[in-house]
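The complex is shown incomplete by one protein chain, all other protein chains being positioned as in the whole.
Labels run A and B following the written order; every chain starts at residue 1.
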Amino acid sequence: MSAIVAAIEIHKQFGGNRVLRGVNLTVQKREILALVGPNGSGKSTLFNVIAGALCPESGTLLLNGEEIFIKHPHQACALGIARTFQVPKPFLHLTCLDNVRVANKKPQTDLMHLLELVQLTDKAQSLAKHLNISERKRLDLARALATDPQILLLDEPMAGMTGAESEQFSVLLHKIRDHFGIAIVWIEHVIAAVLKTADRLSVLVDGKMIVSGQPHLVMKDARVIEAYLGV
Amino acid sequence: MAAKFKLNFILICAIGLFSFCPNFVSAYSLHVLIIGIYYAVMALAWNFLAGQAGLLVFSQAAFAAMGAYASGLFILHSGCPIWSGLIFATAVTGIVGALLGALCRKLNGTYLALVTLSFAEIVRIVITNEDRWTRGTFGLQVPGLLTEYSKVHYFYLFLSLFVIVLFGSKWIGRSRFGFKMLAIKDDSDAAESLGINTARVRTIAFALSAMASGLAGATYAHYLGLATPEMGSLGEMFLILSMTYVGGIGTSVGPAVGAIVLEVAYEQLRDFGQYHLLVFAALTLFVVRFMPAGFSSLVGVFRTLKKDPESKATT
Partner (left out) sequence: MNLFLFTLLSGLVSGALYALSALGVSLVAGLMRVVNFSHGEFYIFGAYLSYVFGIVFGLQPWIAMSIAVLIMFLCGLILQWILIRPIYKNQSNALVTTFILSIVLQNIAMIVFGPNPKKPPNYIDGVVRIFGFFEFGAQRLMAGAIAFVILACVLLLVWKTNFGRAIRAVAQDRDMAEAIGINAGWVNSVGFAFSVALAAAAGVLVAPIFPVTPNAGESVTLAAFVVLVFGGVGSIRGCLWGGLILGLVEKFGISYLSSMYSQIFGFVLLVAVLLMRPTGMYGSKV
C-alpha cells in the first residue's frame, strides 16, 4: 500500500462536543478520494486536522509511512500538504501571477504554466479582487499547486458552480492527478460530480468513517443510504 | 518596470537637490528640516508595519525613546565611544521589537493596538519613574555625536539615515519577504496554508521597524543633546500616524513626504499659538475621513490622467 497520507484513530472535540470519534482515513498516490457525509459529520474538522489548522486530542497522522506532528498550517505545507478553502481566499491586492508566485517553492516552476492549467492566463496581471468566484476558486487551486504538494485538500470546490463549470473542474482534477501524480482529497456535497470524478469515496457520519470504496458501490451501501435519508 | 526606475531616478534627483539645502536656508529652517527628516524616518518605519504588513501598532514612538535612552545611558555609564551608543540602541530595540512581535504574533486589529499601546505606556512610565537613572521628566542629557557641533553635518547625518531607511524599506518591500508581508496583510490564514510562517515574518518585521526607530531616536537625542520621556508619548505617536496617513499609508515614499511637509507646516502653524495642534489634528481627521489613501492618491489620479499605461504599477 503506497498510502501518502494515513489518519489513524483521530479524535477531536470542541468543549463537550466530540466531532471526530476515531476517524481512519487513507489516501493513495495518484488517487482522487472524495469525502462525503451529512452536514456536521466532521468533514471540515478532519480536513483542518490534516492541514495543520487544528490539533487532534489523540490519533496519528502518517505521511509516507512516517508519523508527523503538525502544530501550524505552514508546517503542513512544508511537508507537502496543500489545501484550498471553501470560500476562496486569494490575496486581493496582488495580481494572479503574484498570488501564485508567493506560494511557489521551487524557483524553476513555470508559474504561467500553472495559470494555464486553470485557465487564468489572460488574468495573470489582473488583481485578484477583480476575479469572480469561479476564477477565484481556480486561482486558489493554482496557488496550492505552486507549493509543490504531495497531497491536495479541496474544500467544497464545486459549491456554487454551474453544470458546465463543474464539468470543466472535473476534467481539471483528472489532469492534475495524472500530470502531477499527487493525491487529491475532496470534500463535496454534489454527489453526481463525485460519482463521475472520484476514484474512491469515503463516507463520514457522526465523526466516524463508515465505509470507503468504489463510488458507485458505496452509494448503494445500506449504511450510507440510511445515513443520508434515515435517522 | 520602467515606471519603477523612473520613480527611483526622480527620487534620487530630489534627494540630491535636497542635499544642497544647507546652502540656502537659515539655521532655524535647517533645524526644522532635520526634525522633519527624523519624523520621515519614523513614519517610514511605522509604515513598514502598518502600511506594508497591515499591523497598526502604537509602539513606534516608544522605540524611539527606548533607543534614545539606551544609547545615552550606555555611553554615559560605559565610557565607550559615542557611536557605539547608536549600535547599542539599535541592538536593544531590535531585540525588544522582536520580543514584542513574538508576543503579538496572533493579535490583530484592536487587540494589537491595545497591546502595543500598553507597551508604549509601560515604557514611558518606567522611563519617567526610574529617575535615578533617567532623570525622569527632566530628560537625560546626552553628548553630541559630532565632536564639533555643526547643524549642517547633522543634516547630512540624518539625510544618510533617511536614505538608508527609505531604500532599505523599498528593497525589502519588493523582496520575497516583502511579498510575504503583503500576503499576510491580505489574508493570514491563506498565507499560513501556503507555507508562510506568519509568526516569524511578523516578528522579523517588528524587529526591523523597531531598529529603525531606535536608531532614529538615538540619533535625534544626540542631536538635541537631550532624551525625554515625551519622545515616546502618545502625542508623538499621533504625529507619526498622521504624517503617514496624510502622505499615503502603504506607499513607499508617501509617509516621508507627509512627514517633511507636515513638520514644516506644523512650525508655520506655531503662529496660531494655542490653536496650531488643533488645526493640525483637524486637518488629519479630514484626510483620514475623506482621503484615507492620503495625498499619494492624488498623485495616482494625476498619473492616470496622463494616460500612462504603466501607471498601474504602484510604488
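Basically, a contact is a pair of C-beta atoms (placed from the backbone, for glycine too) under 8 Å apart; a residue touches a chain by one contact, two chains touch by 3 or more.
As the structure is a prediction and not an experimental result, all values here were calculated from the model.
Undergrad: Counting contacts across the entire complex, name the shown chains the missing chain touches.
TA: Among the chains that are shown, those touched by the missing chain are B.
Undergrad: Can you say which of B:I12, B:V152 or B:A282 touches the chain missing from this structure?
TA: B:A282
Undergrad: Give me the chain B residues in contact with the hidden chain, please.
TA: Spelled out for chain B, the touching residues are 56, 103, 106-107, 109-111, 113-115, 117-119, 121-122, 125-126, 129, 234-235, 238, 241-242, 245, 274-275, 277-278, 281-282, 284-285, 288-289, 292.
Here, only the chains that are shown with their structure count from here on.
Undergrad: Name, in rising order, each residue of chain A that touches chain B in their complex.
TA: For this pair, the touching residues of chain A are 51, 53, 72-74, 76-78, 82-83, 85, 89-94, 98, 101-103, 105, 143-144, 146-147.
Undergrad: Given the complex with chain A, which residues does chain B contribute to the contact?
TA: 179-180, 182-183, 185-187, 189-199
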